[in-house]
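Missing here is one protein chain; the remaining ones are kept as they sit in the complex.
Lettered A and B in written order, each chain numbered from 1.
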Amino acid sequence: MLSKSDSLPAPAPEKPQGNGTAARWQSYVDLRLVALLGVLGVLAVVGAVTKPDQFLDVDNVRLILVQSSAIGVVTIGMTLVIIGGGIDLSVGAIVALASVWATTQATQDYGLAGMLFCSVAVGVGCGLVNGVLIAFGNLVPFIATLAMLASARGFAEQMSDGGTQIVEVDAVLDLMAADSRILGVPPLVLIFLGVAALGWLVLNRTTFGRRTVAVGGNPEAARLAGIDIKRQRLLLYVVSGLCCGIAAFMLIALSGSGQNTNGNLYELDAIAAAIIGGTLLSGGRGTITGSVLGVLVFTTITNLFALNNVQSAVQDIAKGAIIVAAVLIQHQTSRKSSTQ
Amino acid sequence: MKGRTHMPESPFSRRNMLFGAAGVSAAAFLTSCTSNDDSDDDSDSQQQQANVSEDKPGKPVTIGFAGPEADHGWLNAINDNARSRAEKYEDVTLDITEGSNDTATQIGQVDSLINKKVDVLVILPADGKAMTQAGLKAMEAGIPVVNLDRIFANPQAYRCWIGGDNYGMGLNAGRFIGEQLKGKQNAKVVELAGLDNLELTQQRTKGFDDALKNYPNIEKVARQAAEFTVESGQRKMSDLLQAVPEFDAMWNHDDDQGVGVKRAIDQSGRDEFIMVGGAGSKAVMDSIKADDSVIKATVLYPPSMAASAIDLARALGQQKGVSGMAEFEIPASITLYSAVVSKDNINQYLPTGFN
Partner (left out) sequence: MAPTSDTPPTPATPLLTMTGITKSFPGVRALDGVDLDVVAGEVHCLLGQNGAGKSTLIKVLAGAHQPDEGTIVWQGQETALKSPVAAMRLGISTIYQELDLVRHVSVAENVFLGHERSSGGFIKAREAHTAAQDLLGRLGHPEISAATIVGDLSAAGQQVVSMARALSHDVKLIVMDEPSAALDPDEVDNLFRIVADLTAQGVAVVYISHRLEEIRRIGDRVTVLKDGRAVARGLPAQSTSTNEIVTLMTGRNVAHVFPERPEAPGAGKEPVLTLEGLARQGEFAPVDLQVAPGEIVGLAGLVGSGRSEILETVFGARKPTAGRVLVGGRPLRPGSVTAAVKAGIGLAPEERKAQALLMTESVSRNVSISSLPRFSTGGWLDRSGERSAARAAVRDLSLRPDNPDALVRTLSGGNQQKAVLARWLLRDCRVLLLDEPTRGVDVGARAELYALIRRLADEGVAVLLVSSELPEVLGLADRVLVLREGQVVHTAPARDLDEHRVLDLVMEGTP
């Protein structure tokens, strides 16, 4: 019967209590991240105990980071979309289409720059279509991006004839070569970190980020505060599309090819990573740091299982359990911190 | 063999078909007395076999062909094989439908072919079990059905089934690796499977394991499953390379995910092992011929089975048997042999590699 939050005390407006509350709020956010770091720590300990030689290897850390990078970039875009009160189911399909388009023979003729441009342009274009449909066509994001998922994949399939388009541009292939690393960090990882840093800045230091939180947290209030929420929504899907375009190029460099199956189920992976990173699915709250940690948790789990030669079915079960566990731990810590 | 090649309708279903086994030689066997011997040095053997086949034009036959959407290299190759085979016969008219992955659509297409009263039907179902009724209906209408690869649930739904052999793929991949590592003590092998929840993946692994049992010096130290995609191949192979610091041989179920596998291997700089592929893509065959990488062989699941299906359909339409066999009738089912393509016989198979 009681729908309101009972745990909150009736505020006493005469007493300056805001300081304490704000501090509590801060620590609440931090605690969520600490919980995730804890999960990562536990995974690292498990890895170090079960496969000490392979897991704690520099190459393996590099491997985990590289494998996190493309899905990580997609997750940054997804996080912003979700904080803004939306959802983008088409990310995987956009990645597929962009990676196919950027690896057609015609595009490859333009070299690395041409492929990068093509990939990003396709991503932004798809995001723009999503955004227009949602912001101005008043389609529900779930439906609009579901439609994009289907058509982008179909288009990618048609464009590639279902085949694998091998990349023959050396500059692209060399991105994964050992001597392309900067201080031992592969370019892909640098791109991921760069996009994450940019995402953090956009969310926390720009008007765009502030408006995103407002639109996701209370769209009506945002509208009546004079925010152009249609424009904001449109831009969010463009940002997501942009991230997909970048991720597609990263996948091209990683796999040395473009294929219409690229980015398979990225939408679910990205949503899951954002959620366990503390992003509220209903919008209005979330952190980039949390999402990055969420991606790392997922990749580390997969890595751990592969190193221990665990088979797929068991991997899937354990992954599901770990997602639930991570979210429960967060709940626990956040509840504790909010009642302290 | 029942259900061996059944594939559920899903984005992955066409992938099931990626895996080829020995169609080329089977086609030869069906249509001529020519030996199916791999060591046949005649690089134009396919051509020759085709010509040998009942040769002079006979009674005109209209063959209806219904397949899934040609959205993938292997399926494209299936269509190409069927088309070019039919063109070789003056007496064959091929009525080929727009491919569809939707069972309902495909049933409609088969119905319309029945209504057109084609002489013989070749059906490669999007989903074998789901298409059984369509096969039965054609058979009841007196139109013999050649069921290609994805098998119907009921043998009454086809006159003849022809398709690949997943268990045989694993068996031959295992044997090849076993022979290569003969005499090496404590040899380590790893396996990268395709989508693990498909029956055909399990069959391939079973065949592979059964073959390795004959070589007590070999131990399979790791197995991971990718998803038939380049991306997953790259990812899972990177993990495997990290997990097993040194091994002697590996089998990758699928040449398509193999593009990613090869990329991962290149990125790791490792080359202490040999690798065997699966299906028989052009890219892998080129690598085998060039012999400049760890890829030493691939086991076939060849799209040329579609050409053989046309041969069978033509023979059925003209009420002929298969020469080279004592029986008057065409066999009820033909399981193709999953030949191993290695440097020794690459020239013979190179033209069959698909993109």
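Everything below uses one rule, namely that a contact is a pair of C-beta atoms (placed from the backbone, for glycine too) under 8 Å apart; a residue touches a chain by one contact, two chains touch by 3 or more.
This one's a predicted model, so the numbers in the text were calculated from it and none came from an experiment.
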Missing chain: touched chains present in the view: A
Of A:214, A:239 or A:275, the residue in touch with the unshown chain: A:214
Among A:45, A:113, A:225 or A:324, residue touching the chain not depicted: A:225
Footprint left on chain A by the chain that the document does not show: 1-4, 6, 8-22, 25, 205-208, 210-211, 213-214, 217-218, 220-228, 284-285, 339-340
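The rule we apply is simple: only the chains that are shown with their structure count from here on.
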For chain A paired with chain B, centre-to-centre distance based on mean C-alpha positions, whole Å: 38
Parts of chain A lying in touch with chain B, wherever the complex brings them together: 51, 53-54, 57, 59-60, 63, 66-67, 157-158, 161-164, 166, 176-178, 251, 254-257, 259, 261-264, 302-303, 306-309, 311-313
Chain A-touching residues of chain B, taken from the complex the two chains share: 11, 14, 70-73, 75-76, 196-197, 221-225, 227-236, 238-240, 242-243, 245, 256, 259-260, 263, 266-267, 269, 283, 355
